[in-house]
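Only a single protein chain was left out; the remaining protein chains are all shown in position.
== chain A ==
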Amino acid sequence: MDIAQLIENLLQSLVAGVLTGSTYGLMCVGLTIIFGVMRVINFAQGEFMMLGMYFTYFCVNFLTRQFGLEGIYLPFVVAMLAGPVIYLFGDLLHRGLLNKVSGQQGSKLEAGGHYAQLVLTLGLALLLQNAGLYFFGSTPVSVSTSLSYTAWELGSPEGISVFINQAQSLAAILAVGVVLIFGFLIAKSRLGKSLRAAADNPDAAIYMGIDVERAHRIAFGFGVGITAIGGGLLASYAPFQPYIGTEYVIIMYAGVVLGGLGSIRGAFLGGLSIGILQQVSATLLPNQLQNTVIFVCFLAVILLRPNGFFGKSGRVA
């Protein structure tokens, strides 16, 4: 293989990695908010992503059939709406279920409620998967947009050209936008301050008049809502079925741990790194080793920096 070809292959995989990784990053941010504020490891996070995908799919079909709304950007608009809808669902789940095993009530249980949280979120994952199978069927579906199979071509006089997928590019821009807006909200708003306070020291936050249970509920809603937006964006170029959450939840955890549990910036960069590693390794190594490379790097980071790149205990920022 000549040098120009090698450069082209690497550039192409780098572009694919950045685009894929941006959506991963957004999903990781959702997961890290829940861990950072509530100290809950949510094994059902992949299923909230799946719900975001199906929400986008059904809404796009409904709007197209009932109102004749069409357009290549419609799936992206609908994907953003998945956030608030799944936020409300998360809010209800927290009030009805998670509230009982986390926060003040969780601290009364064995191991601070962690065992119960583990069983509850795993059960929730299975429940959502099987409900998805029952209601949506097992056949993979896709959100229709011509952007998923069209690309911009960037060429150079040396004959090197790189294709940039249009659907993935738009998804990546929106993912970065959501992360920036959310980061700003956490850093600058009163709500963000209360979330950070509830994460840093729940007891002190209570003394300061912060409703920690409400903060946990909001964090859970934000966490699942943001991951659902990531799912909706992913749905614009990848097919899915009710079990898809299982495939992505591992990537989300790897990204969050790489970046540092509880850190928004770290989670996004962790997810981005996973995307880049996944794509670049496939160019240099056999394709089957794609996920192996991710987990070798993951283990290396765990060994060298147990808190990840940006992680600090009890941090949400």
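Here is the rule we use: a residue touches a chain if its C-beta (ideal position, glycine included) is under 8 Å from a C-beta of that chain, and two chains touch if they have at least 3 such contacts; residues count from 1.
The rule is short, and it goes like this: contacts and distances are computed from a predicted model.
Enquirer: Tell me the UniProt name of the left-out chain, picking from "Branched-chain amino acid ABC transporter substrate-binding protein", "D-inositol 3-phosphate glycosyltransferase", "Mycofactocin biosynthesis chaperone MftB" or "Succinate dehydrogenase".
Expert: Its record in UniProt gives the absent chain the protein name "Branched-chain amino acid ABC transporter substrate-binding protein".
Enquirer: Which one, A:Phe136, A:Phe220 or A:Phe240, makes contact with the chain that was left out?
Expert: With A:Phe136, A:Phe220 or A:Phe240 as choices, the missing chain is touched by A:Phe240.
Enquirer: With the missing chain put back, one of A:Thr121, A:Thr227 or A:Gln278 would touch it. Which one?
Expert: A:Gln278
Enquirer: So that we can see where the missing chain sits, which residues of chain A does it touch?
Expert: Considering the whole complex, chain A reaches the absent chain at 1, 5, 8-9, 12-13, 15-16, 20, 133, 137-142, 144, 146, 148-151, 163, 165, 237-241, 243, 247, 278-279, 282-283, 286-288, 290-291.
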